[in-house]
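Note that one protein chain of the assembly has been removed; the remaining protein chains are unaltered in position.
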Amino acid sequence: MIQSLRLLIPALALVVVALIPVFAPTTQVLLTLALAKSLAVLGVIVLLQAGQVSFGHALYFAVAAYTATFVGKVMGGGEIVVTLLAGAVAAGTVSVVVGLFVTRYRHIFFGMLNLALSMIFFSFLEKFYFVTGGSDGLSVARPTVIGLSLERGPFEAVLFYGSLGLVAAALFLTDRFLHSSIGQMMRAIKTNEVRLEYLGISARHVLLIGYVVSAVLCGLGGALMATAQGIVTPEYAWWIRSGEFVFIAILGGAGSIGGAVAGALIYESVRTYAAAFAADIWQMVLGFILLVIILFAPKGIMGIFQGLQPRAGSSRTRGGTKVEPAE
Amino acid sequence: MKRLLIAAATASLVLTGSALADEKPDILKVGITTFLSGPASVFGEPAKAGAEMMIADINADGGIGGVPVEVYFVDEGAGGEALLAEYRRLVEDVGVDAMFASISSGNCTKIGPLAEDLKVLNIMWDCGTQRIFEENDFRYSFRTQANATPEMLSTVLYLLKTKPDLKTIAVVNQDYAWGRDSWAIFSTALKQLKPDVEVVAEFFPKFGAPDFSTEISRLQALRPDAILSTSWGGDLDTFVRQATQRGLTNTSTLVLPLAESSLERLGGALPAGHIVGARGDHYFLHPEKAGDAAFTSFVDDFKERTGAYPIYPVFHMAQALSALEGAYKKAISANGGAWPGDEAVIDAMSGLTFAGLGREVTIRDDNQGVEDQLLGTTVRVDGYDFALLDNMMMFDGDAITTPVGMISAEWLETLTPEFVDSVAFESFSHGS
Amino acid sequence: MNATLFALALFDGISYAALVFLVAVGLTLIFGVLRVLNVAHGSFYALGAYTTASIGSAIFAASFAPWLAFPLMLIAAIGVGILVGGPIEKLLLSRIYEMEDVLQILVTFAVFMILEDAQRLIWGVQPLFEATALNALGTIEVLGITYTVYQLIFLPIVAVAVLVALRVGLRRTLTGRLITAVTEDREAATSIGIDAEKVYLITFMVGASLAAFGGALASATTSVVPGMGADMIVLSFAVVATAGLGNIEGAALTALLIGLGRSFAVYLWPEVEVLVPYLIMLFVLLVRPQGLFGMPDARKI
Partner (left out) sequence: MTERPLLETRHLAISFGGVTAASGINISIYGNRRLAIIGPNGAGKTTFLNLCTGYLKPHSGQIFFDGKDVTRVEPRLLVRRGVARAFQIPQLFTEHTVMENMLLAGAAASRRMSPFLPMTRIPERKDVQHILEMVKCEHLSDRPVAELPEGQRKLVDIALALALKPKLLFMDEPTSGVASSEKFEVLEIIAGALDMAGVTSVFVEHDMGIVERFADEVAVWNRGEVLFRGSPQDVLAHPDVMRDVIGEDA
């Protein structure tokens, strides 16, 4: 009963998002890009549960995007199911190797090591330009969808509704994961890692699992972004993009997985329209929004939303997942 | 009289009855992507200022075909997603009639297929990668200037003509697609045209590198005859200044195909005797425009308005606007004076000849523009506190542009040392 | 690689390291005391460079004496530290010390975004270049290679002077001791009546001034362009993490390591040059998780 109520609001929200392009068709691609980004942000939020922030998750975004592109090239266009899967698997694989190293670290060091690794990959993408196309990147051929070759219009529609479905599934599974024992142990890393060790649990191991989950989510987002955009560039791995994921996570509300979607939708809209109507100061606009959110609503948009409904809010904060300002 | 964008009127047949008259719009909307943030805004901002001035002139004369032009600028520096999203918004929501995109070759590559999907006239107004029309067959995209191949080939030609005894060369390029691509073209051409030149060092410092001290030390030890750098903006300025400060310019000749855009900023830092190019025949003291009142008054107005002389992106913008105007005129006349449909304007772009603020440019069958190339050697002249160009050569665009249907790399491989003397060019000296 | 080339690589590495140290040391100082990783640090670097270059261009165009370039750098740096750094600490950072480090970093990230656009609004996008200071010192020939005295001799001297001044300042002066006390144990320092707020403010202004000073010194050798701060931040992070967060001498040594690594890379294997700082960082942290000079902190249970 509570479980079904808990899912009602997100389900309604997704229906609303699904209907936007019906009334404003030109927003469809923008929404698809925002949904792709929201998957990456979801990944960042998973790590935030353990109190860890990665300033290098663009690494997985880029690894998956380039993998999807190369797989598409090898297949001569490719099949979207295969390219997305390949991207996610590549991100997952890299994250196991990197995770074994970075999960030894916490907080600033964790964040900065991730940053360093993503910058190495960024430089690599720019350097090996005979393979990666350098800073101009590579264009991504339009893949088939379950064997069907689609024109731009139908393809974009399929991509949008497919992304929506993917995001819904990712939200559901991530929610289940975070409420499982392992997910809760992630939060335990944040509050008391020593005790976790004295329960016989390897905090590194738990963090590694969370790290891989978050990387796979980021990877899915990156592969989807590459497909929707039709191009991959090294900018996918640039540190400011990682910062942007963290930004969106906080904007949406780091404690709530729904915040990933809400944050990404709002961020993309603001960014796009700011770039259009305040071309000279769009960064400044975003900076001020970020400051206002952190100073006056540190729980993000979802926090504001929950604040409006005290009942729903208090019942959720308990078993759920929220990031509070440190006491 | 201040009309600048004089489209070369091309005689065209009036195809009676074959075209339907579209309703004449109140406004002709044009979207322009340009860099307003990031390092490339050194090109984007002057181009934007130039566009605003030139469009004001067009509108003062009644607009294009009697329709005033309204312009929308998009910041390429806002990143790929924002750019593509905004591009779509302008085409689908605002309903622009033409898009000018873009400065970055990467963005041109991204936008090419999108323009095909959206079926919108897309003028690639500044980007230089030769791949665009060699690897794609676009209907809706056109480039109203040359590409990297003629730009680099003309640089090699100028270098060999002015330094026939060239023995050694080194390169210091920015580490991104342009830096790598331009070196690939340059070195391929050089190897064909003068096979015995030795490349003694290849440096690709990262884009935006603040310091070239180590590279300069190394180059001082190697003492190559010439040092190529296709860098631009702050990177080029820094490199040239550091090279001059440390005396590298006394021992090697700098070959700087994009330095026309840095001349004024470099001020006294660029000494005489170094080779400068302009990505086309773009120069605020264009040797053939000295008596052209429209040209000189634009240059003066631009200097007055922005505090600097116009640089090649401004000239590229002029060409794009001139092409747009020319295409509409051609299509209107083909339509018996009635307002043409979108597809008719696209058709009119093919084979169009137009002129911006330099020589005429013609759009070929593959939608690539053919443009002549101007290079010169720096000279210090009284009355200017920065280097000007002397010993200029203007190379014929037809001879140095990859033929339609060929890939540049393959075409360059077919060149021989005799090519150097066979290419047509005209010489000019400063003040001539 | 012969002895001459080795020496040349050494010179180039040292002069580059000097500049890197000057920027990174401010970041590490701020982190040591405030425990905030300041992403906006790169913006101070850029502001220092812009201020120096634009004022310099104006006054030297009016034929002021070239030696004024040196005091100008110092004044510009201190001005940026106090007038920009001060309000940022007072109005923003002072409100977030109790927050999670994620939020703290993001606040400085927001400041970075705002300052990036602010620079463009104030100075436009055309590269600035003002090399009066560098030209005033002339050149020197070493092993057949011409160097600028500014880069080869002046910058390393300034870096060493700053290092010594910081060491002495932190140990011998009252303010320095207060800063050290807060660095070592924030609670204890506050409990014996040290005004931590004031210490934070002063430290932040000093740190920001150091970054701006780095920018001011760099402005004589490089073009001042939009976006110049973004790269500097990442490099400074690498230095600070490799050194051990909050460690000033460590930052000096790491800067030297990175500077030399980079210049030797240019001589031996130019393709890996950009990767050098990160590779050094990864290698060091693999062997010593807390950085070269960092102390592992054990939790009391």
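Every chain is named by a letter (A, B and C) in the order it is written, and numbering of its residues begins at 1.
The rule is simple: a contact is a pair of C-beta atoms (placed from the backbone, for glycine too) under 8 Å apart; a residue touches a chain by one contact, two chains touch by 3 or more.
Because the structure is a prediction, the values reported are computed rather than measured.
*Asks:* If I consider the whole complex, including the chain that's not displayed, which of A:17, A:48, A:140 or A:188 touches that chain?
*Replies:* A:188
*Asks:* Given the contact definition stated above, which residue among A:148, A:173 or A:292 touches the chain not shown here?
*Replies:* In the complete complex, the chain left out is touched by residue A:173.
*Asks:* Spell out, residue by residue, where the missing chain touches chain A.
*Replies:* Listed in rising order, the touching residues are 173, 176-177, 179-185, 187-188, 190-192, 194-202, 209, 318-319, 324.
What we mean here is this: only the chains that are shown with their structure count from here on.
*Asks:* Quick one: which chain's Cα centre is the longest way from chain C's?
*Replies:* B
*Asks:* With chain centres taken as the means of their Cα atoms, state the distance from chain A to chain C in Å.
*Replies:* That pair's centroid distance is 32 Å.
*Asks:* Of all residues in chain B, which are in touch with two or more distinct other chains?
*Replies:* In chain B, residues 36-37, 175, 206 touch at least two other chains, as defined above.
*Asks:* In chain A, what residues contact two or more other chains?
*Replies:* Answer for chain A, listing residues that touch two or more other chains: 123, 126-127, 280, 282-283.
*Asks:* Flag every residue of chain C that touches chain B in the complex, lowest number first.
*Replies:* 4-5, 8-9, 11-13, 15-16, 19, 116-117, 120, 124-127, 129, 131, 134-135, 139, 144-148, 151, 218, 221-228, 231, 262-263, 266-267, 270-271, 273-274
*Asks:* Quick one: in the complex, what on chain B touches chain A?
*Replies:* 36-37, 72-75, 78-82, 84-86, 88-89, 92-93, 104-106, 109-110, 113-114, 117, 129, 175-177, 180, 206-207
*Asks:* Under the stated contact criterion, what part of chain A meets chain C in this complex?
*Replies:* 48, 51, 53, 55, 101, 104-105, 107-109, 111-113, 115-117, 119-120, 123-124, 126-127, 194, 239-240, 243, 246-247, 250, 254, 280-284, 286-288, 290-291, 294-295, 298, 323, 325-326
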